[in-house]
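One protein chain omitted, others in place.
Right, chain A next:
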Amino acid sequence: MSTRLSKGGRLVDTSSTVAFQFNGKTLTGHAGDTLASALLANDQMLVGRSFKYHRPRGIVASGAEEPNALVNLGQNGKFEPNQRATTTELFDGLSATSQNHWPSLEFDVGAVNQYFTPFLTAGFYYKMFMHPRPLWKHVYEPFIRQSAGLGKAPKEKDADRYEHFYAYVDVTVIGGGVAGLQAALAAGEAGAKVLVMEQTAAWGGRAVVDGGTIDGMSAETWVASALARLEEMPNVTLRRRMMGAGVYDHGYLLGYERLTDHAPDQDGPRHRLWRIRTKQIVTATGAIERPISFAGNDIPGVMLASAVRDYAVNYGVAVGKRTVVVTNNDDGYRTAIAMVEAGQEVPAIIDARGQGAGDLGEKARKLGIRVALGMAISKVKGGKRVEGVELCRMEGNGGAILETIKCDAVAMSGGWSPVVHLWSHCGGKLLWDEVENHFKPDATRAPTGADGKPFVLTAGSASGPLGLGDVLADADAAGKMAAEAAGYAPATTPAPAGDARDENQMKPVWMMPANPVYELRMKMWLDYQNDVKVSDVQLAAREGFESVEHTKRYTTLGMATDQGKLSNINGLAVLADSLGEKIPQVGTTTFRPPYTPISMGAIGGAARDDVFQPIRKTPIQQWHEDQGAYMEPVGQWRRPYTFPRGNESHAQAVSREITNTRTNVGLLDASTLGKIIVKGPDAGKFLDLLYTNMMSTLKPGKCRYGLMCNENGFLMDDGVVARLDEETFLVHTTSGGAAHTHAHMEEWLQTEWWDFKVYTADVTEQYAQIAVVGPKARMVLEKLGGMDVSKAALGFMDWTQGKLGGFDARIFRISFSGELSYEIAVPASQGRAFWDALMAAGEEFGMMPYGTECLHVMRAEKGFIMIGDETDGTVIPQDLGLHWAISKKKEDFIGKRGQQRTFLASEERWQLVGLETVDGSVLPDGAYAVVHGHNENGQRNMIGRVTSTYYSPTLGRGIAMGLIKHGPQRMGELVEFGKVDGTTVMAKIVDPVWYDKEGEKQNV
């Protein structure tokens, strides 16, 4: 059983008591514990169930690489799934529950899955659930969704706050072990601006656990003195609980700082995402120990040897009373020695090598530890915890059991792999080290920056060296090189002297024993989190998955939340072995950021709720909101859809607004309309190229409707252009299209016709624009007074300016409704006052405000198109019967050549018509016109679709616009439209202009 030791624990305060809950049970730990160390101190070996087979799982590691100990953390608005117990600092009141089991952790029904292991092999889902297809949807998928998966998704809104932080530094050092600290010292002494980040709460990394001497000091003392020196440097920033999450192009780096995870009652943001631009990055990320693949290596109590040591030294927790160490290298011996020195039993070190260890082997033997050379674990005995191990010869198939040793923990060491993730994110390449049997950074093929020179360096074990002396020398050189590359002269002080490494060579052991029988291989776990075993990877290889990237996807090896930190090297070694190739030829899968999962909250930062996307507001917006208008999003604007009164439904309100506007007068806030000034001697020439029709012939004082296409010929925007004077045009665009249209103009002016003398300016927000619409519109304006708005003075499609009721007004006689209509622009600062003045003046004429839906219905009654309804990026003006707005005289305009292509000039294209259902109902939006027969996908053949559809109170029936094949030649014919409920409805093809065909009403 695992227990708290009476002594030891350099990180915990044994005088303190911290209470926490696990699965509803109250337990205690000490300040400084992680959730993992506290659980182990309480003999909680079983912490979760595995993903696929629901096998009992325990803690394997002591850091970010932990695959098993994932818990649901917190409650309600602070609930978060899939948190690693090993990186969760303990605090008073912490509440955690284990994941992926039903009904309980101790008794899980899903565990029957492990008896179906032979059926749940690699590619099982692909093979099994292909046929019959209905079973997948109704039986397999619901069952799998219920039984698989890790933590539960949070149900409540996140109660915490998050932020982004920008930093610009010379050298960023990632990792706060002895290598990181030395690299930071070297760069800091050179004068570079340095940021050092350490993902845990404690500085020092492995060296302070494993011991050794640096410059004659203990590693622990050296770390303290290095920190003291760094803290004195004003150019160095030290940050704990901050992980280097990802390295990106041109020195962009994401840092993930966890500010209050360990102290949730503290004020301030929970996480901070650092968006760093750094000239140089030094990754001092150390190395991760590899597990060994032997049967039963997933039973709770089987742990990494280094983790067993960490728990004893850092937290004063003995993982087992009798710990068997199994290793293929000298480092595993350190764990055996540490456990014996902590007063625990180590019945044997099982060393797969024939020759055993060097100095450490001698030390172990002096402590009386038995060393079994050339031996292997054939199988771990136990269920929810380790009960013993069966030994066999390393060179064999594991069939002959030589001995059984009783124990309650197994510490495994399969050698060390440098943490190369950050090096690899932005293109750093790797080399296979034949001695240590790991991938390490190839310094000659580093990620390069904007200047073509490397910007990532590695330091210490992250470069490959494992001995303390080599680590410090490498780190010192990396710090100096980084400072120099950032433009600083490094000092000539030598690197600190550390212990030399005197160890025997490790032996690559990818399976234990060397040639295991199938029964053993199917119990050898490679990827704990995704339940991938040696037999799965071998099966994938037999079935032809030769590429490591394919094998990964077929078996899901390394695809879990831990991204295969423990499993990848072992997995691809097994694959290489199965394929009869060497490991470097098989290669690694791609390392992608982030290094460990970061919170969605940190990614979003402050951009949530009201500031998720800023909303553009017209000067009259507050009035609309005060009236209780129902608002709808239009681009980044919010516009009133309708202004309901009393108990009116939205449909009733829209009908009232339409009828009132057509009989009395209505008022529309059209301020969102795009307004762009185009000015200069060549403005007319430019607009002739921009629009399909002629604009240069427009006289000052006049307005003209125009269409704008892209170079492909497709309609992109429309609107009314007013000529203000000889050199100045005011271009109106759609509400959502102003920014896009302005950018379109600038692109052509700057990159194609840069000799044109034209300036453009988007003045959309400089003006409030209000449309006064209806038969009584003129009376309202005349009541305000100050300008002659008679037909003689201001005819249809004229504009004028002056003082209207004391306001600086520019009045356009344009109509999007078919009614007598004035669109009046005033400076934005006068917008609200002008609106109020109009409301007061219009009261006696029955004036009512109207919203966007009323505007839409009125324009449809007139057969006017709407960009985004009748157009979708594949429609040309000719499809919409707008030939009259396309100049035949002009040699060129944007889109003219595109429209000449045969498929756009074809008579077979769907063309705009009006549609009336025979029963008067409203056609469903987007409905397709269907005819006899089916296409190759089994769908009804289609000859058109509905683009706009409304109930028209003016006509008392549903009206629609649509694009129909040969539509204009088929007036009066009936077409069948599919409805959502599967039935169809017949509609008659009619002229799309229903209201005032002659245009008399707008021209009074």
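Convention: contacts are C-beta pairs under 8 Å (C-beta built on N, C-alpha and C of every residue); 3 or more make two chains touch, one makes a residue touch a chain; residues count from 1.
By our rule, contacts and distances are computed from a predicted model.
Missing from the rendering is one chain, named in UniProt as "Sarcosine oxidase subunit delta" (options: "Zinc-finger domain-containing protein", "Glycosyltransferase family 2 protein", "Extracellular Maltose-binding protein family 1" or "Sarcosine oxidase subunit delta"). When the missing chain is restored to the complex, the residue among A:Gly191, A:Gly881 or A:Gly898 that touches it is A:Gly898. Contact with the undisplayed chain is limited, among A:Thr26, A:Gln585, A:Asn647 or A:Thr751, to A:Thr751. For chain A, the residues in touch with the chain missing from this view are 248-252, 277, 427, 448-452, 711-712, 743, 746-747, 750-752, 754, 891-892, 896-898, 900-901.
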